[in-house]
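Everything on this sheet refers to the single structure shown next.
Omission of a single protein chain aside, the complex is shown with its protein chains in their original locations.
Letters A and B mark the chains as written, and numbering starts fresh at 1 in each.
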Amino acid sequence: MGEKLIISIDGKACACEKGEYLLQVARRNGIFIPSLCNHEGLEGLGACRLCIVEVTRGGRTQTVVSCIYPVEAEIEVQTQTNSIVEQRSVIVALLARLAPQSQTIAQMAKFMGADLPRLAERPGGDKCILCGLCVVACEQVGTGAIAKVNRGVEKEIATPYHRPSAECIGCTACANVCPTGQIEYQQDEQGVTIWGRYFDYVACAACGKQFATAAAWEFSALSSASEAASVGVGADAGADAGAGAGAGAGAIGQGRTGVVADADALPAPPLCPECQRQQVAEWLASSSGRYGNVRVAMKELAGE
Amino acid sequence: MVDENSKATETGSVAEGIHRIILKYPGQRRYSLAILQDVQKEFKYIPEEAIPLIKRHVGVSEGQLYALATFYKALSLTPKGQHIIKLCDGTACHLRGTNNLLGELGRTLGIAADERTVDGKFSLELVNCVGSCALAPVMIVDDDYHGKVTMGQLPQVIEEYRDEQEGGSDE
Partner (left out) sequence: MSERTTVCGTPPTAFGAATAVTPRRCLLVCCGTGCRANNAMGLADALEAAARDAGLDVTVSSDAPQIKRTGCNGFCENGPIVKVHPDDISYYKVKPEDAEPIIASLGNEPVARLLYRGEMRQRLTRQIDNPFYAHQQKLALRNIGEIDPLVIADYVAAGGYQALKKALQMSSEQIVEEVIASGLRGRGGAGFPTGIKWQTAAGYPAKPKYVICNGDEGDPGAFMDRSILEGDPHSVIEGLTIAALAIQAEQGFLYIRDEYGLALSNIAAAIAVAEADGYLGDDICGSGRKLRLEIVRGGGAFVCGESTALMASIEGRVGEPRAKYVRSAEKGLWGQPTVLNNVETLANIPYIILNGGAEFAKIGTAGSTGTKVFSLVGKVNRTGLIEVPMGASLRHMIYDIGGGIKRDRPFKAVQTGGPSGGCIPEGQLDLAVDFDTLDAEGAMMGSGGMIVMDEHDCMVEVARYYVKLLAEESCGKCTPCREGLRQMLGILTDITEGRGQVGDIELLERICATMTAASLCALGKTAANPVLSTIRHFRDEYQAHIRDRSCPAGVCPALTVYVIDAEKCTSCGACSRACPVGIVSGEKKVPYSIQSEKCIACGSCRDACRFDAVIAMRKEEVA
């Protein structure tokens, strides 16, 4: 990483670092490449295939998916060739039949003139384009409560047995990353309903602001506590070391879920992130820098 | 803890049976599929109670375990029959009449692919090529391969399995 490169995108010279993903380089240089399954906070997925471009390297041209294509050499990129435009058009036309209720897709299709009326609508099709961004978010931010179920043309996103999941913590990360707004949730003053379950909010003990569901707070507090308490408990130092690659090293992948050291040892009353930062800063200042490690400091705060 | 030597485990609860399987493997994500396959073999499907038990051992969320159980066709969420009939739908068999056999089994047993007879004796699946193409069309019942099966033979073959398990039931 770090080696500076100049690549050409649609004739424009663009500076980048070796290893950067092509989509990011293009966007930074004001070149628009459409995408659906791409979210800033998450690794590139390469599922919707809308961000395809043509890359020429060493005399060879191939079609690549720019959100997951790392720039390794000084390549020439074309984002609007006739082939690419046609292929994107077919992809959007296919998505329009998969997700007939999605306004996002309908608008895209209209803009691109992508319409293949001969194609059949998926029975029961809604807004979901089956990109799986929600699942990635759930693995990274949440608990892995939702997953991509079945395979092939039967694929869908669901909780186990299509029932409200005991693992869901109501964090709504899934709904926030969804490109078409398929995942809905209803909020009121006390809590939120999502994936068929109601979650109470918890209020900050310091400022009184409702900042998360109680379930989400417990989950993240427990995770930090057990992580601080023991490195590698339940995690697989050996074989799963590399499991972090790919779809994110979520709490689940490293076995934290199953190894709550002591369910009663919850930290002190809930604090919203701002108040938490404030408290830690004050405490660190008062301890004259005795502890260099914030996590160890958190343990102390929790009274362990 | 389950006493593995105890006779009770033979008629023990589902949970005990699952524990026995789980304990054969280290608690690592990569054994999730192997554990599920062993559970499938023992119980003929993945019982719901298996999911949280496996989760506790390998540290994989229930959502992800459910994804595994529905992705891999070796695993099923609903029980299969006492006798599992697999019709090979590989190309050679397909060209030699798998569809006809499917239709005939439908008439004989009253079930379609991925269904189980009401009495639980037979379930039917279409499977990918089993690698016995020279004997097309191939039907596998439990572990028995039947090659060059004709529609006419089916009712009798089915009856043999029906009689077989009735005959051996006094133990």
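What we mean here is this: contacts are C-beta pairs under 8 Å (C-beta built on N, C-alpha and C of every residue); 3 or more make two chains touch, one makes a residue touch a chain.
This is a predicted model, so every value here is computed, not measured.
Note that of B:Leu77, B:Val127 or B:Val157, the residue touching the chain absent from this view is B:Val127. When the full complex is taken into account, the listed residue touching the unshown chain is B:Leu135, out of B:Leu77, B:Leu135 or B:Val157. Touching the missing chain, out of A:Ile91, A:Ala109, A:Ile146 or A:Leu271, is residue A:Ile91. One chain of the complex is left out; on subunit A, the residues touching it are 46-50, 52, 63-65, 68-70, 83, 86-87, 90-91, 94-95, 97-98, 116, 118-120, 122, 129-130, 132, 148, 150-155, 239-246.
Touching residues on subunit B toward the chain that is not drawn are 28-34, 36-37, 58, 60, 64, 67-68, 71-75, 89-95, 97, 99-100, 103-104, 127-136, 138, 143-147, 151-152.
Here is the rule we go by: only the chains that are shown with their structure count from here on.
Rounded to whole angstrom, the centroid-to-centroid distance between subunit A and subunit B, based on C-alpha atoms, equals 36 Å. Of all residues in subunit B, only 27-30, 48, 51, 55-67, 70-71, 77 touch subunit A in the complex they form.
The touching residues of subunit A, counted against subunit B in their complex, run 135, 138-139, 143-151, 159-161, 165-167, 234-236, 239-240, 243, 252-259.
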